[in-house]
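Next up is a structure, given as structure tokens.
With one protein chain removed, the remaining protein chains of the complex are shown where they sit.
Up next is subunit A:
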Amino acid sequence: MTSSQQEATPIIRANKMNKFFGVFHALKDIDLTVARGETVVLCGPSGSGKSTLIRCLNALENHQKGELEVAGVQLTGKRREIDMVRRKTGMVFQSFNLFPHMTVLENCMIAQMRVKKTSKEDARKVAERFLARVHIPEQAGKYPAQLSGGQQQRVAIARALCMSPEVMLFDEPTSALDPEMVREVLETMVELAREGSTMICVTHEMNFARKVANKVVFMDQGSILEIAKPDDFFTNPQHERAKEFLAQILH
């Protein structure tokens, strides 16, 4: 594939994708295309399947029916495909999931060294560069427990970025944070989006969506009900459920 062709292919292509937990139908006929460079915000009421969907995208969950292609890899459950997709995606969790027994710097180096076989010296340089990019270069030698929540989440973002992913997945990255720390993490995410990263974010921060999202995806009960530009979605939601949802979170 030439690079221009690669540019043109979407980073995510889901076609009638379905996911079951036992008999529970968690994702229903998901159709979703995300182009490279886009920022997509996923929202919807609790239990609507946002986390499940985003976790399917890096194969933390496997889907049962339909097609899912991520960064050019068709996911059919094979180990090799899963490994490839995980190399090309980065994920930021609500609960950070930093490694508590490693320093911030080591958190950012371990996967580079083990997965990409980067030398220790180079891994350190890359880690330092991305820690500077999320504005915490001075915390490199500390352990996660010594940082504030907002700082921890920015380490998690830097850690994912160190692997130079083609798409970044965020699952409610600010929901576990105190209000005053939400802003610093959102600012980092806005910067990333403006620099042209491809991002898919589960978040209820509608200001973030307004500022940088190319589209908003609204989910309810395992289905995508609406995909719209942020302005259209906020001013003129099509579905009754979307209206209720917006009324609730914007009061």
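Simple rule for what comes next: a contact is a pair of C-beta atoms (placed from the backbone, for glycine too) under 8 Å apart; a residue touches a chain by one contact, two chains touch by 3 or more; residues count from 1.
Everything that follows uses one rule, which is that contacts and distances are computed from a predicted model.
Chemist: Between "Polar amino acid transport system permease protein", "SRPBCC family protein", "Cytochrome d ubiquinol oxidase subunit II" or "Spore germination protein", choose the name on the UniProt record of the chain that's been left out.
Modeler: "Polar amino acid transport system permease protein"
Chemist: Of A:I11, A:L53, A:L98 or A:A242, which one is in contact with the hidden chain?
Modeler: Residue touching the chain left out of view: A:L98.
Chemist: Which of these, A:I110, A:V190 or A:L246, touches the one chain of the complex that we don't see?
Modeler: A:I110
Chemist: If the hidden chain were put back, which residues of subunit A would touch it?
Modeler: 58, 60, 83, 86-87, 89-91, 93, 95-101, 110-111, 114-115, 145, 159-160, 163
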